[in-house]
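Complex shown without one protein chain; remaining protein chains in place.
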Amino acid sequence: MKSATSCLAEIESHRQLADGIYSLWVKAPRIARSVRPGNFLNVRVADGPDPVLRRPISVCDVKGWSVRLVYRVVGRGTRMLSRFQVGSEIDLLGPLGKPAPRPPEREVVICGGGIGIAPLLYLVRDLVGRRRLTVFLGAKNRSELILRREFGSLGLRPRLATDDGSTGHKGPVTEPVLAAAAAARHAAVVACGPRPMLAELVRSLDPVPVWGFVEERLGCGSGICYCCALPKKSGGYIRFCQEGPVVRLNGVLL
Amino acid sequence: MKSATSCLAEIESHRQLADGIYSLWVKAPRIARSVRPGNFLNVRVADGPDPVLRRPISVCDVKGWSVRLVYRVVGRGTRMLSRFQVGSEIDLLGPLGKPAPRPPEREVVICGGGIGIAPLLYLVRDLVGRRRLTVFLGAKNRSELILRREFGSLGLRPRLATDDGSTGHKGPVTEPVLAAAAAARHAAVVACGPRPMLAELVRSLDPVPVWGFVEERLGCGSGICYCCALPKKSGGYIRFCQEGPVVRLNGVLL
Amino acid sequence: MTYSVRIGGTTFPNPVLAASGTWGFGLSFRRVSDRLGGIVTKGITLEPRDGNPPPRIHEFPGGIINSVGLENPGLEAFRRQVLPAMDKLKCRVIVNVAGFTPGEYATVVGRLRSRRVDAFELNVSCPNVRTGGGAFGQSPRMVETITKAARSRTNKTLIVKLTANFVDPVDTARAAVNGGADAVTLINTLHGLALGQDGRPFLGGRSGGISGPALRPFALFCVDRVAAKVDVPIIGSGGIMSGQDALDFMNAGACLVQVGTASLVDPDAALRVWLELKQTVPGSRASAWEDIVGRTRRFD
Partner (left out) sequence: MTYSVRIGGTTFPNPVLAASGTWGFGLSFRRVSDRLGGIVTKGITLEPRDGNPPPRIHEFPGGIINSVGLENPGLEAFRRQVLPAMDKLKCRVIVNVAGFTPGEYATVVGRLRSRRVDAFELNVSCPNVRTGGGAFGQSPRMVETITKAARSRTNKTLIVKLTANFVDPVDTARAAVNGGADAVTLINTLHGLALGQDGRPFLGGRSGGISGPALRPFALFCVDRVAAKVDVPIIGSGGIMSGQDALDFMNAGACLVQVGTASLVDPDAALRVWLELKQTVPGSRASAWEDIVGRTRRFD
């Protein structure tokens, strides 16, 4: 793996997609050139040491020299991030993480839940034309079903689910996914979303291979601190920021 | 002394007066009502604990329900302050400090140096018509000679000095002050500016009483922590945030 | 349901106290003092003290370092001038006592018989004076001696405020218990040094004591550790800024907490901590704290 460096990137656009969910485009040629699906950036949200650590955000999309991040405000760090103004600069470290492997299976089921939809866009862009894709997107409600247009413009017709039934299937996105994937016996699943969603997919689809983006607490994100242990089923841990963030969920404890 | 409380005040205007010098108007009715010349506010510049402490800024002026602060960016805290946007709220604690006593002398010489000009405006407003005033303002150069218009609109004609001679006397403001005050034997001097300026005034004018705003490092600003010791000539310390910030400089070690 | 906490002979109406040295004598913000569990005074010594030269305070990320150096009017002026003014306070009053010999602690404690004083907190842990103070707190034997000396002169509630500077507070807490303490406060400030660009010590007192959020996880560790090993009521102190912070210290084993540095930032902080803490407590028990104090160890 090439070693990552940090850079200051100019913010080109920054807007709210839904309640507490933001889309950020930055001009970052070096990153745009080298980033692969599955990679993430480690974002500095403070100019002093509070919080000390960066915040990891997956690359949602790339266009020319620009990189898109889509994130949800969940705490202090992401709230600070949401206050960055267009035109100002932001300190990014990356690209980090192992590029997501393209599943060998010809048929791939994509499942995104909530903010977990975001990292899947760039990954799907890479798989379009290379695999037969079925995309399932779920969220709390219609407005949080983000990036539908972007998936649509890839020629895909995502199947939708919302908890409140305001769009698509009423209920968890896992329900339509399980129905479809059980039918497609030779499919692989690539998922991103809350841990319980990932765990449910692995459990119910076994032995279908499920690849997932996991959110682990990171230290450095660049492999030097061993703070990002993800427990393996076989015992021991994987160094998540090096082996992930996209891992074969069948082999790990969620 | 009434005990101070903190309040959130809306920023009504915030602009740069000169290189690194800012003027901030906030809407703070409770403070505007009760603040006296010499008082200062303790301003929260971070929303977390870095920096932990507030930053003390003197009240520069009051108009209706609004209070004006004028400050210079000298470090991290004041830089953070300079980034507050119009319309946002700022956390102010105050008014703090002992109101500046009106010198009993009929004639008062006012001497402001650099950012030290700012706290004098409100004090001078209070003295106009009550004392015979001569105002001396000095700064590095013409553009840092702030608030000239405001002093002018009080009917005063400040005598000016700049280090580079770009306006008024070329040289330290102490030079014209010393000339004038030596003539006016029964005057008191009220000064605000860098410590060396204050020390020079006291030394050269002795035994003329010199009242000055001193900048001491504060903890709480409200009298509870004893972190603000200003050494007395007679030994021991005064609790500066309670006895100051305007003190009779003849009695303290600068 | 009651929110009160009893230590020795003193009942505190709620568990949030203002910490010593960060609340003066409780008189500046009576509207706050009167609603707290109690207040701890600035440290009192037998003789008056001018304290250290300025600067006395320095900031670093997440914390401050102070070197006030026990500036105080001394026992007699405190007794005659300050204590009468404190009569109007409606809260529990703990007098923080410092000394340079065990006898000094005993004398100060012995002479403060006023009913306005509910309890004493022996500060054997102030890092801002060269002799005595901090050094005492690093020796379990000295802690026991000082506690005994004070105990022999008063029946009021006796708290010993311990340091974790270069000493295991488990050892000094045991010593305090052996000396007759009703409770221990954990922890006082940690040693800290700040330098100017030229290498010169920044603080007038050369070094100082670290407080604020930067101290919190270490203080919390100490409370948890002592709670597990010594059977003594603990008063938690170190970087408490919110109700959740106070709850953390109670979960770790403290039955009371002190708010210090936070009051420097906002004089309403201690009261806010109390009101926030109260919010977090389910209202179902006879004592609000029954299920809370020491809860952390139940997960072991």
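So that you can tell them apart, the chains are marked A, B and C in the order they are listed, and the count of residues begins at 1 in each.
We take it that a residue touches a chain if its C-beta (ideal position, glycine included) is under 8 Å from a C-beta of that chain, and two chains touch if they have at least 3 such contacts.
For clarity, every value in this text was computed on a predicted model and none was experimentally measured.
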Exercise. Quick one: which shown chains sit in contact with the chain that's not drawn?
Worked result: A, B, C
Exercise. For the full complex, which residue in C:Lys161, C:Arg174 or C:Arg216 touches the chain that was left out?
Worked result: C:Arg216
Exercise. Of A:Arg54, A:Arg72, A:Arg131 or A:Arg148, which residue touches the hidden chain?
Worked result: A:Arg54
Seminar exercise, completed: Of the candidates C:Ala18, C:Ile39, C:Val97 or C:Ile292, the residue in contact with the absent chain is C:Ile292
For this session: Determine and list the subunit C residues touching the chain excluded from the picture.
Result: 58, 60-63, 65, 138, 164, 166-169, 190-195, 197-201, 206-207, 210, 212-214, 216-218, 220-222, 224-225, 244, 247-248, 251-252, 292, 295-296, 298-300
Exercise. In the complete complex, which positions of subunit A touch the hidden chain?
Worked result: 3-6, 44, 49-54, 93, 216-220, 222-231, 235-237
Problem set entry | Positions on subunit B where the hidden chain makes contact | 48-50
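Following the convention adopted for this analysis, only the chains that are shown with their structure count from here on.
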Exercise. Most contacts: which chain pair?
Worked result: B-C
Seminar exercise, completed: Most central chain, judged by mean Cα position vs. mean of all protein Cα atoms, is C
Exercise. Hey, how far is the Cα centre of subunit B from the one of subunit C, in Å?
Worked result: 36
Exercise. Using CA atom averages as chain centres, what separation in Å is found between subunit A and subunit B?
Worked result: 53
Seminar exercise, completed: Per the C-alpha means, the centres of subunit A and subunit C lie apart by a whole-Å value of 48
Exercise. What are the residues of subunit A that contact at least two other chains?
Worked result: 48-50
Exercise. Subunit C: which residues touch two or more other chains?
Worked result: 61-62
